[in-house]
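Apart from one protein chain that is not included, each protein chain of the complex appears where it belongs.
Letters are used for the chains, namely A and B, taken in the order the chains are written, and counting of residues starts over at 1 for each.
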Amino acid sequence: MTEIKGQKHWGWMVVLDLFLAGLGAGTFLFSFVLDRLGECPELARIGTLIGPVVVLLGSVLLLLDLGEGGHVLRLWFHPAALRTSWITRGAWLQTGFIIFGFAHALPRFAGFAWLPWDASGGLGLAFGWAAAVLALTVPVYPGMVLGVIRSIPAWNNAALPVLFLFAGLNTGIAVLQLVALGVTVDVAGLHLLAIAGLVLSVLLLLTLAAYVEIVRHTGTTGRASARLLTSGVFVWGVAVAGLVLPIVLLAVSLASTGLAQVRVLGAVSAVLVLAGGLLLRHAVVTSGVRMTVRSD
Amino acid sequence: MAKAKTRKHDQADPMPPGADYQWPAADPAQRGRTRTLFGICGQCMQGDCATLIHMQDGVVTRVEGNPAASPNYGSLCPRGASQLMNLYNPYRVKTPLVRTNPEKGLDVDPGWKEVSWDEAMALVIEKLNQVRTKDPRGLLVMEGFGNRDSLLRDHFAHAFGTPNVVGSHAPLCSIHYASNLVHAGCPEQVAEMDYCEYLLTFGRSLGPNFATTGAIRRFTKAMDRGMKLVVIDPRCSVEASKGEWIPIRPGSDYACLLAMAGTMLNEGLPFDEWFMKHRTNAPYLINPAGDYHRDPLTGKPMMWDAAAGCARAFDAEFADIALTGAYTVDGVACRTGFDLIREEFRQYTPEWAEGICTVPAATIRRIAGEFVKHAKIGSTIQIDGFTFPFRPASVNTHRGITNHRGGTYAELTAKLMNMLVGNIEVPGGCVGDSMRGPLLEPDDDGVLRPQFRAQAFPFKFPPDTIDGNEFYPHKNATPHLAVQAMLDPARYHLDYSIEVWLNLGANAIRKNAQPEKYVEAMRNVPFVVSVAYHMDEPTIMADVVLPEHANMERDIVSVLVPPHQTTGGELYGADTVRVRQAVPALFNTRHCDDILTDIAEGTGVLYGPGGVYDRLNRSMNDLVLTDGFYLGEGTLDVDRRHTREEIQDQLLKTWPRGDGKGLAEINQEGFFRQPRSRKEFFTYYFSPGDGVRHPFYFERLKKTGDSLRAQLREVGIAYPGIADEETVWEQYRPIPHWIENSEIQAPPEYDLWVVNWKSPYHPHDSGNPEGNPWLAELYAQDPFDFAVFMNAATAAKKGLKDGDRVTVESRYGRTSGALRVTELLHPDALGIPGNYGLGTLQSNPLIRQGTFYNSLLSIDDNTLDAISAGQEISPRVRVYRQEGAR
Partner (left out) sequence: MRYGMAIDLKKCVGCNACTVACRMENGTPPGILLCQVEKYEVGTYPAARMDFLPRACMHCAEPPCLEVCPTGATYQREDGLVLVDPRKCMGCRYCVLACPYEARHPLRRIENYYGPGTVTPWEEKKHKTLTKGTVQKCTFCAHRLGDGRQPACVEVCPANARCFGDLDDPESDVSRVVARQGGSVLKAELGTCPSVYYLNS
């Protein structure tokens, strides 16, 4: 049996970007929702800023990895590529998110009071809605970037964008659960996050199972990818530690009303979710086995 | 469909660790200049492809095939296309060197001192003058495939007075005797690919396997036209992959050939009766001693006239020549050679052979039948108005079958098969790759006058040469005999010793068996000079190193000689001579012939009668004779010095097939092509009909053996190095008979036979291919190269896995490497391709990588073929996993 190898052109930097983009967008989205609902305002305020900061960080990493010199600027100055290239589309979406996200979040922070709009009214809110809509696309587009590559069956797969969306949102919740350790929050708000996290983790688990099954059934190359995907690290790291365990922890936290307990359970679950989310992206990127040139 | 595994990068790093060499800046005068030079490739021993070398700003940017010129017509092989890295090689020797450390070894730093050319040459000339005064035979000139461009090498040696010009390459490829005997052509015989319809090949490459350009062109054309190809080989080579592969146990081809010939002789298959009767000595009457029965009056061999019921001298008028029968002539009971051979072969049945060679008896019968059928016995073909017998089937053999004890017989057996269908030197058949001309001349017995190695060296005692001419009168180059004699002169009855070893293009250490013996012998020689391209094994052993130009820096003019692997249409119909224009030298190196001219002048052998120029005037190329250059007596003034250009100009102007044009013209045109009738390509044309008889009964072989034995007795010595003399004499019988090679009875724990093949990246030691990083990148990743190969089932039985580090051990030596499991190999074989490994402390590190096949071989006389002195190339081996390694 020949050794199976995933593609080697994209590595950790891309993994980190996928992770950070999803995480940042998710953080923003839930913060915005909390804010709209009026829950945990301090957490929401911080979260709306963390979102674009993290996405920006991810983009910088990605550009460092992908781009050579000034050529990366062409990502924004070659709109023709928007017609076909998901990297270009992603760059624009992500940039839009970062701009609107900052525009929405910043007025609430010291030093930016001079901005002529404020977060919760008129223009600022419009920025917030715009960022929120884009935040839904930011975790999804990497799924499209990978998804259009027909010669990598493990990527060329409709479940991938969904998978990335759920995973991104889930890690966003996790970030908020961690931030919650240091800011004033209430149990109701945390429970809200826990419910969202629980639902997302279950959905993610199902999507994941579906994804692996689909991959397993797309030819020999897919089967090879599935073999890489279902390695021990993946099963124990991503599925068990990163999803099943958090589901349990969050369920327990829902049954509890002690703020401290809910906080800690949420935070532990968050750490697991984050680690699982990172591993998941890594697994997907590195298990992308290319079809052999000759036949499959 | 599994993609063959490629090697992991870490197992062989194709990048040598930084030599950190700073190249001198390009000559500013060349800036802005583009030029194209005519080249001739030197990346294999054939070195026959014509190239165009493109230079820009003084840098070679591209080398391509010359689209107008034969044999490659614009194409190149991977080595040819990599040659500029042979020029731009930082591991080259760049300036003359003299040793300061007296201790010599492959891994001992010689402590080189850089000296001027004058100093280096003065040292060399002084030593040579000393040895010349003492005994000129004390100079050994070791030559090899590393430099085939020297015009003066042999003439210098002979003018100096030494017979010891020894090739370092030949004992692993002893392929000459049978062809030189049966075709009177040298070097060998090949398949004719324009007309051949059925090619049966044993132990050889037809070109593709080791990628020679012209041969690949002919091969693909023949396959495209529908030629049927049967490859009998332990390994499924490139050729075998395109035709029918019949796996055979290594070293046992002889049994298979005997059985095929036996089937043809004794199982009622048709044969070319006219050819047998009129064009071979098969009907000659043989007396009970095994010699020709001779006419008491004329001394001529006789045949039986069946119509007249009497025997006559072979050249009398015959009504009906009897091919078979027993006749009493002059009171002597005689039989025809044909009958004797047939009788001998009765025991060699396919069933008998199957037990030895593993080829099923039914397959042997089938192939023999197909071969005869495709030969179309009786058919004719017209070429340029001449009617030839048309025999579009050929069996061809090569080093895979000749390099065993009994290997010469194996090849002679293939000749018997070819003669039975009458395909010698006719379209579609088996033809020599020598000069194309009147070669087929009868001797006094009416039988073909042999050429080259089939003419026995005369016996002299004490021996004149160190390389065993006296004991192996039909041998080719034999460095292994030379080295034994150097290590033990008394055993070989030498009354002088080698005092100076002049190395030129040779690598006897790496290109032969038992390298340690060569190292020891070189260490014992008081003074070693190496005309060197890089710091290879002989060069690090040298006292003085004279750096020579790389191939591309060496200007030459050269006649295109017929190639080794096959022949065909693109070569017919013309004689061609080409020029190689030199790329300006990069370093303080010189053209080998300039070095030799200076040495000859310094030792006083350049001028006058018997001097280098005189010999050059009178010399003709062994292979192509009058198709090649021939200056002729007095052309070069023997009393003054000539430049290379002057000599080249004269060679061109006097070329027997040329029209008087010289260097100035060829520098414009790149080559001269002289058209010639296509029929002249087949030497049959020059002696058609019953003009000559090919030897079918090998009486000459017996004669050599008889006289050698008598001469040894006369001087009262035993055959040196041989335990039981009968093992030699049995190979001098006139009829091939089964000989067990040295490996068949090896102890059973040596359960495999090693086989070696040339690879596209590494066929010969020409142009340093193994050190060329462009090729190294390829061979390191090639799934069919650069590893130790074993049949998958065999590996499973032994519990060995792909990638295991294994030790391979023969009774003579050992080596190691990474195992590659394959379906492309006979279960009894172990494959080690190319000639990787060994190298020196100062060589390109690439050369030190890989599995060193030659270390498994032996130079022991008892393992050699007694006729050709060829070495056994498939010793029995055992293989085991290296503990703690994977």
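The definition used in the following text is that a contact is a pair of C-beta atoms (placed from the backbone, for glycine too) under 8 Å apart; a residue touches a chain by one contact, two chains touch by 3 or more.
This one's a predicted model, so the numbers in the text were calculated from it and none came from an experiment.
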Touching partners, among the displayed chains, of the absent chain: A, B
Of A:33, A:57, A:81 or A:205, the residue in touch with the unshown chain: A:81
Residue of B:75, B:130 or B:324 touching the missing chain in the full complex: B:75
Absent-chain contact - pick from B:85, B:178 or B:692: B:85
Contact footprint on subunit B, counting only the chain that is left out: 1-4, 14-23, 26, 56-65, 67, 72, 74-78, 80-82, 84-85, 88-91, 208, 211-214, 216-217, 219-221, 223-224, 236, 238, 240-242, 245-247, 760-761, 773-775, 777-778, 782-784, 791-793, 822-825, 827
Where the unshown chain meets subunit A, residue by residue: 7, 9-10, 66-69, 71-72, 74-75, 78, 80-81, 84-88, 91, 145, 148-152, 288, 290-291, 293-294
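Just so it is clear, only the chains that are shown with their structure count from here on.
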Computed distance of Cα centres, subunit B from subunit A, in Å: 68
